[in-house]
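In what follows, a structure is listed as C-alpha cells, so that the remarks can point back to it.
Just one protein chain is left out here, and the rest sit where they should.
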Amino acid sequence: MARRLERIDRPIKVLTDDIYALSSIWNMLYVAVPRIFPALLVLLMPLLSPGAYGERVVIITAIYALLALSWDFISLSTGLVSLGQALFFGVGAYIAGLLNLHLGLSPILTLALATVLGASFCTALLAPCLPLRGIYFAMTTLVYPLLIARVIEATAIVGGTDGLVGIDSFPNAWVETYLVLIFLLGCGFGLRRFMTTDLGLVLRSISDNDQAARASGVNVTSHKLIALWIGAALGAFAGAYFTHLYMFVGLSAFSLDLSILPIACAVVGGMGTLAGPVVGAFILVPLAEMLRDLGTLRIVSYSLLLVALVLFKPEGLLSYLKRRYEQVERWVEV
Amino acid sequence: MKMKTFRLLLMTGLAAGCVLLAAASAFSQQKGQPIVIGAPLSTQYLYGWDAQRAMLLAVEEINAKGGVQVGNARRPFRLEVLDTRDLEPGVPLSEAMLVVEKLILEKKADVLMGGPVRSEAALAAMDLISKHKKVSILTTGSLTPAYHRRIGENYSKYKYLFRITSEAGQLAKEAVDLFESLKQEHGFDQIFIMVQDVAHARAISDIVSKTLGSKGWKVLGSEVYPTGALDYSTGLLKARDQKAQILFVWMDHPEIAILVKQWKDLKIPALPIAGISSAVEQPGGWANTDGAVAYWVASPANAGNAPSNATPLTMKFYEAYKKRWLVEPEGYGTSSSYTAVYVLADAIRRAGSLESDRLVAALEKTDLIGVYGKIAFDPKTHQVIPSYNPKEGAVGTWFQWQDGKRVVTWPATIAMGKIRIPPLMSPSKGATK
Partner (left out) sequence: MVPSLIIYGLINSVALALIALGFSLTYGISRVANFSHGALYVVTGFAAWLLLNRVQLNYYLAVFLAVVLISVIGASIYRLALIRVRGMPLLEIIVTFALGTAALEALRFFGFFGSNYSLPPLFRGGVTLLGVPVDTQRLAVVVIGGTLVFILWLVTHHTRVGLAFRAMAQDEQAAMMLGIDSDLMATWSLALGAALVGLSAIVLLPLSFIATESGANILVSAIAVCILGGLESTAGVIVASLLIGYAQILTVAYLGPHYQMIVALLAILVTLIVKPSGLFGKQKELEERV
C-alpha cells in the first residue's frame, strides 16, 4: 500500500500566527517561549558553566556566534557567500588594538570605533567585488584575509609577525562576559526584525533575484553595500572584542579557521534563519572544547560531522526544530 | 519507526558518553595529591614533542625516586600536556590562549612549563599567565629577546615568568664568535644570510650583520623568508653569484629541508651554517634529506641536545632519553625541558610550598648543575645566565653533520671534533675571485 508523509500546521500555530488572535496564556506562551527561552539560556550560561574556564568558552562561543550571524546575514540579504569572515574579524581586531595602544582609548570606546571603522574599511575593500556573484565573490573574500596577513608580514607594519602586545583588558569580569552576550542577543533579534522592514524586504528580493530587483528600479549595489556594512560590523566587533579579551592581536586574527568555523556553525544550525547560526555556534564550539582531549582527532571528527550534516541534514537543526514545533507529521494512504 | 529508535539510542548513547567522560576526568583529579605541571605545547611539531618527551622523562625519573619533598609531605609530579597548535598555520591564537587557561583553570596546574612555543603566542600568554599569578618556565620555542626584556621592564607584573633556554641575543653572539674563529682558521670573510620571518631570527640576522660589518666582514645579502616558504633557489643562486663563503641560515620551520636539498642540487660552494633549524637539527636529518645535510652546521641551542661532555649529566641524559624514546634528543627544547623539571623540583623543595611568590623567590636563587651547565636565572629578567664554560653558566652548542653523525664542533670547551669544509669550496684559502 502506498503511503506518504503529510505535514500540517498545528492548530495553535495557525491561531497564533497573527498577533490579534492571541487569546489565552497558552497561545502567548507558544509564541513567547521559542524567543525568550534561548535568550535566557544564553544569558544564564556564564553562571551555569563550570568554573572560570567555562565562562571563557562561553565568550569564545559568542564571538564565533557573531561571526556566524554576520555570515548568515550577508548571505540572506545579498545572496553573496563570504568565505572570508576572518577579514572582518582581523580588521576589527587590529583597529581596536591600534586605537588602544597608540591613542590610549578605553576598551569600550575602541570597541565602538573598531566596529564602525572596521565595517567601513571592509566594505570599501569589498565594494569593487560587489557586482560579482557566486563562487567568484566567494573566492575574493577568501583571498583578502590571506593577502592582508601577508602584506602585514612583508611590510612589518602594525607589529609585523610579532603582533601588538600590552593592550588593555576589560574593566571587570562582568563586563567581559556580558557585553558580548548582550550585543549578540541584540544583533540576533534586531537583525531578524530588520529583515521584515521595508529595507529588509528589498534586500531579500535582491538575494532572491538580483536581475528582477534591478529591473524594478532598485539600486542593487548600494543596497548590497548597506547589508555588507552591517555584516562586517558584527565581524569587526567580534574581532575587537577578542583583542581586548586576550590583550593581544596578531596575524592569526586573519587565520582561515575564523572563516570556516562560522560557516560550519551556520550549516549545523540552519542557513538563512539568522537564529540558526547562533544555535550552531552554541553547539559546535562547546563540543569542540569537550573534544579537546582527543587531540588531532578532534578536527577529524569535527570535519566529518560537518560533512555528514551537509549531506544528510542540509536544512540545519533550527529548521528541523521549527518544523517539529509548528507542524505535525502523519502517514496518509494514497 | 526503526529509524527513530535508532536515532534515540544514538542520542542517549552520545549523552551518556559525554557524562561518563566528564565523570572520569573529575574522578582522576580526586585521587592522590600530585603536583600538576601544565605544559602548553604544539605537540605536532618538533619543538613541542621534544619538550613533552623530555619533561615526561624527568617526571618519571623523579616520581620513581618518590617525588618531591614539599614541606613535610612527598608528592609526585603529574604532567598535563595540551596541544596549543600555535605552530600550525591558519589556526587562531585563541586556541593557544584557551589551552593555557584550560591548564590553569580546569587542569589546576600548579606550575606551567614548556610553551606556548611560537614567540607570538608566548608573548601574548605573558599577560594571561601573570594575571593568574602562575609560575611559568619557558623551556622551548620563543627565543625573542622581547620576552625577558618585558620581564625586566615590568618586574612586579611579570615576575612569575622564567626562561631557561637561550635567547636570540646570546645565540647571535655565539654565531659571531663562531664566524670569527672560521675567519682566523680559513680566512672566510664573505657571508650571505637567509632567515625566516620570525622575531628572533630577524633579530639575529640584524645583530650578526651589524657586528660582522664592524669586524671587516662583507655581508653580501640578507633575505627574510616567510614562514612556510617552499622555494629558496633564487636566494641560493644570489649567494652563489656573489661568491659567498658562508651561508648563514636561521629557520625553524620544517621547510628548511627544502633549502638543504636545493643547496645540494644547486651545488652552492659555501659552508652552510644554520642556527636553530628543525630539519637540520634533528638526528633524522641525514636520512630525511638523503644525506644532503652533510657539512651543515647547526645549533640545537643548549648542550645536551647533541652528544658532548659539557657536564657529567650531559651524556647521562642523552643515553636515558635514547633508551626511553628510542631516538636521540631531537630539538633545541629537549635538554632544557628536562632540566627545567629538576630545577622546579629543587625550587619547590627549597620553598617548601607551591605558593607562587615563594616559588619565584626560590627559583631566583637557583644554582645547580644541569645537563647544559650551571643553571642560574638573572634576578631582574629571569633569563638563564649563559656562558662558554659549563661550570659558570648555561652553555650553547654547535655541531656539524659529518658522515651521518652530529659532531659537536663549537664552542671549543665542549667540542668533540673540528669543522670540515665542503669539497666544493676550493681547497686554497680565501675567496675564489
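Note that the chains take the letters A and B in the order they are written out, and that residue 1 is the start of every chain.
The rule we apply is simple: a residue touches a chain if its C-beta (ideal position, glycine included) is under 8 Å from a C-beta of that chain, and two chains touch if they have at least 3 such contacts.
A quick note: this is a predicted structure, and the numbers were derived from the prediction, not measured.
S.K.: In the intact complex, which of the depicted chains does the undisplayed chain touch?
M.R.: A, B
S.K.: Among B:Ala58, B:Ala229, B:Ala294 or B:Val408, which residue is in touch with the absent chain?
M.R.: Hidden-chain contact among the options goes to B:Ala229.
S.K.: Which one, A:Ile135, A:Ile182, A:Met290 or A:Val328, makes contact with the chain that was left out?
M.R.: That would be A:Ile135, which touches the missing chain.
S.K.: May I ask you to list the residues on chain A that touch the chain which is not drawn?
M.R.: Looking at chain A, the ones touching the missing chain are residues 81, 83, 128-129, 131-136, 138-140, 143-144, 146-147, 150-151, 153-154, 210-211, 214, 220-221, 256, 260, 263-264, 267, 295-297, 299-300, 303-304, 306-307, 310-311, 314.
S.K.: Considering the entire assembly, which residues of chain B contact the chain that has been omitted?
M.R.: Output for chain B: 44-46, 88-90, 197, 223-226, 228-235, 237-238, 241, 254-258, 261-262, 265-267, 278-279, 282, 284, 287-290.
Operating definition for what follows: only the chains that are shown with their structure count from here on.
S.K.: What part of chain A is in contact with chain B in the complex they form?
M.R.: Listed in rising order, the residues of chain A that touch chain B are 51-53, 56-57, 60, 150, 153-154, 160-163, 165-166, 169, 242, 246-248, 250-253, 255-258, 289-290, 292-293, 295-296.
S.K.: Could you please specify the touching residues of chain B with respect to chain A in the complex?
M.R.: Interface residues on chain B, with respect to chain A: 18, 21, 25, 43-44, 82-83, 89-94, 97-99, 101-102, 105-106, 119-120, 123-124, 126-128, 131, 144, 146, 150, 197-199, 226-227.
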